[in-house]
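One protein chain is absent from this view; the other protein chains keep their places.
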Amino acid sequence: MAHSAAAADAAPIATTGLPESRDARALHRRVFIGIAVMLVVLPFVLYPVFLMKVLCFALFALAFNLLLGYGGLLSFGHAAYFGMASYLCAYAAKTWGVTPEIAVVIGTVTAALLGLVFGALAIRRQGIYFSMITLALAQMVFFFSLQAKFTGGEDGIQAVPRGHLFGVISLADDRVLYVLVAVIFFAGLALIYRIIHSPFGQVLKAIRDNEPRAISLGYRANQYKLAVFVLSATLAGLAGSTKAIVFQLASLTDVHWSMSGEVVLMTLVGGMGTVFGPILGAFVIIAMENYLAQFGAWVTIIQGVVFVVCVLLFREGIVGLFARLLKKPL
Amino acid sequence: MLTRLLLATALGALAAGTALAQTPVKIGVLNDRSGVYADLSGEGSVVAARMAVEDFKAADKGLKVEIVSADHQNKPDVGASLARQWYDRDGVDAIFDVPTSSVALAVAQVSREKNKAFIDSGAGTADLTGPQCAPTTVHWTYDTVALANGTGSAMVKRGGDTWYFLTADYAFGQALQRDTTAVVTKNGGKVVGSVKTPFPTSDFSSFLLQAQASKAKVIGLANAGGDTINAIKQAAEFGITEGGQALAGLLIFSSDVHALTPKVAQGLVFTEPFYWDLNDGTRAFSDRFAKLSGGKKPTAVQAGVYASVLHYLKAVEALKESGDGTKVVAKMKELPTDDPLFGKGTIRPDGRKIHDMYLFEVKKPGESKNPWDLYKTLATIPAAEAFRPLNEGNCPLVAKN
Partner (left out) sequence: MITILGVPMQALFGQLLLGLINGSFYAILSLGLAIIFGLLNIINFTHGAQYMMGAFVAWMLLNYAGLGYWWALILAPIIVGLFGVILERLLIARLYKLDHLYGLLLTFGLALIIQGLFRNEYGVSGLPYAIPSELSGGQRLPFMFLPNYRGWVVVASLVVCIATWLVIEKTKLGAYLRAATENPTLVQAFGVNVPLLLTLTYGFGVALAAFAGVLAAPVYSVNPNMGADIIIVVFAVVVIGGMGSILGSIVTGFTLGLIEGLTKVFYPEASSTVIFVIMVLVLLVKPAGLFGRTA
């Protein structure tokens, strides 16, 4: 029943909570191979630019899910790291003329630093307050981006050169760029998988499930939370920077709070707290945005319906559902 | 060997087929269907494009025209990826409309890269024909510099020589203020002050009070969309125009004024390139348009889509091909423009379409006979004076010449 103290005994965010067995590891290995195969095959079937967009958002959603699904922290302001990184990367590539990999690094580092500052402020509070602080901080980033000179206001930063990777390989061809984006995505995914299954990840899960107990066991919960926050912001920044190179632009859309909402939607649809869910969620949402574009105003309505249906019927998301059917965590 | 033979036959048949058939042209109308510019462009622009194809009698002239449309949701990445997909996958030859500056600039970039024609009607940024101009871009209807120019100079000439700005605090608003200030001072007027309003703002009362206290004769609204509507609505509430100050809109369209109604917007002065009730040509078009779009009269942006599609098809007809964007746009620049909505005009080397602009004032409720009877024309700004001079835009295409 609903009362203010209910938060503690309310059902936690839907995670499968299934035990991690050797069996599951084998399954994960197969899923990884499956993803790798898809990365190679799909560009021959689907439009590469569309795929690159999906990969950028999938990485963004994975980063977000690291914080939500494994840190138990719902950030409602993740657009700040995604968007700010995208701005800095675009600016570096365009104005300073650095090579794309340096630009991506600059963007990612920006997101990491921003994450460090915002994280330090936000993790001092819990639950809904945490969400609200992240939202407020992201709003400030939005207003900063709107007014700062270098972001180009409403026009955004346009005509960002894709440039030459390491100063050698031209990225002008979509297929070449696709390879780079796929590699970044896969590396990001592997890193996140590593983090989740490392001792660090185990402690995180312990804190998520029962913070006082974790503290009494001698873990400094806040340091763990800050670390996962920064990691999540950094990876979101990596996704944002990559997107800036792919689309050759950075704009206010990426720092707006509706972007923060969109990444929540992706994670929710795919399955919160599942390793692979956000990838599928990103695919579904971006495909909707892309292929429903001809239906005009119905896009947001359909998104809304997906939200409602997911919350009411599919709380575990698509991958969460599979995981339950397979009785193995995914 | 057999396959090669088959392939050759197939290719031959294909080539013969195209030679016999009409030249296929596929145009894409890419705009906002769900956000703040949906009424300004939206479905109406698609209707206008269809009317242009119909009026051009494309089929009789050997052109087979197909129109596709999509919603860019005001997101530059969505716009850019749709444009790429249209060009790469769907065989679209030209993209029209595209409101929202950030999306327009992104699509211009993609079009240039893919060498396809991009004819913008909905976006305001003058950068499209300035630093970011391209041999594949035409900017048809208006730009913010032209609006600032028209309203600024015409108001000063009519005695509005002291100005106070309500400026939306981002690049767009600041550019509007900067451009208008330049025109106002050039014409002997003076800017007595300005206030930067956060974007978006729903409550302007505080800023209007500051503007009122400035005693400036003209209050310039360097903002757009919902901000402008809120500012005008609240200015009426605070009796700004009754107090003798004039409101000058720097970016406002007939769909906005219609929504505000003359009762609230009366006395507002602004520049637009088109109004449905200008002459017989515009009236005839607008009546037909209204029948197809639930009684709505076309906005300047929708009129621009109509006129630009018409002119584009003329160029394609002359060239007998539509695939090479640079060639088509060069042809468009070469041919003089002539249509019932904007009259005779030209397209400059930087891609700027040149036509007359008009200074309008919103009628008083007593003067307005029906909900769409909105404007009276105060002045015509001749095409030659209306737009930013060719050499001031920093367009690389011009520098080369």
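Per-chain residue numbering starts at 1, and chain names A and B are given in the order in which the chains are listed.
The rule is simple: a contact is a pair of C-beta atoms (placed from the backbone, for glycine too) under 8 Å apart; a residue touches a chain by one contact, two chains touch by 3 or more.
Not measured: the values here are computed from a predicted model.
Asks: Among B:59, B:213 or B:318, exactly one should touch the missing chain; which is it?
Replies: Checking each option in B:59, B:213 or B:318, the one touching the absent chain turns out to be B:213.
Asks: Going by the contact rule already stated, which one of A:58, A:182, A:236 or A:264 would touch the omitted chain in the full complex?
Replies: If we include the chain that is not displayed, A:264 is the one touching it.
Asks: Any idea which of A:108, A:139 or A:251 touches the chain not displayed?
Replies: A:139
Asks: For a quick check of understanding: of B:39, B:77, B:143 or B:356, which residue touches the chain that isn't displayed?
Replies: Going through B:39, B:77, B:143 or B:356 one by one, B:39 is the residue touching the chain not shown.
Asks: Can you list, in ascending order, the subunit A residues touching the missing chain?
Replies: So the residues of subunit A touching the unseen chain are 1-7, 10-13, 74, 121, 124-125, 127-129, 131-133, 135-137, 139-140, 143, 147, 257, 261, 264, 268, 297-298, 300-301, 303-308, 310-312, 315.
Asks: Which positions on subunit B touch the chain that was left off?
Replies: Touching the missing chain: residues 34-40, 169, 195-203, 205-207, 209-210, 212-213, 226, 229-230, 233-234, 237-239, 255-256, 258-261, 263-264.
The rule is simple: only the chains that are shown with their structure count from here on.
Asks: Mind checking the centre-to-centre distance between subunit A and subunit B? Centres are C-alpha means, answer in whole Å.
Replies: 37
Asks: Give every residue of subunit B touching subunit A within the complex, in rising order.
Replies: By the definition above, subunit B touches subunit A via 33-34, 38, 42-43, 68-78, 80-82, 84-85, 88-89, 100-102, 105-106, 109, 125, 127, 132, 169-172, 174, 198-199.
Asks: Which of the residues in subunit A end up touching subunit B in this complex?
Replies: It is residues 47, 49-50, 53, 143, 146-147, 149, 152-156, 158-159, 174, 243, 247-249, 251-254, 289-290, 293-297, 299-300 of subunit A that touch subunit B.
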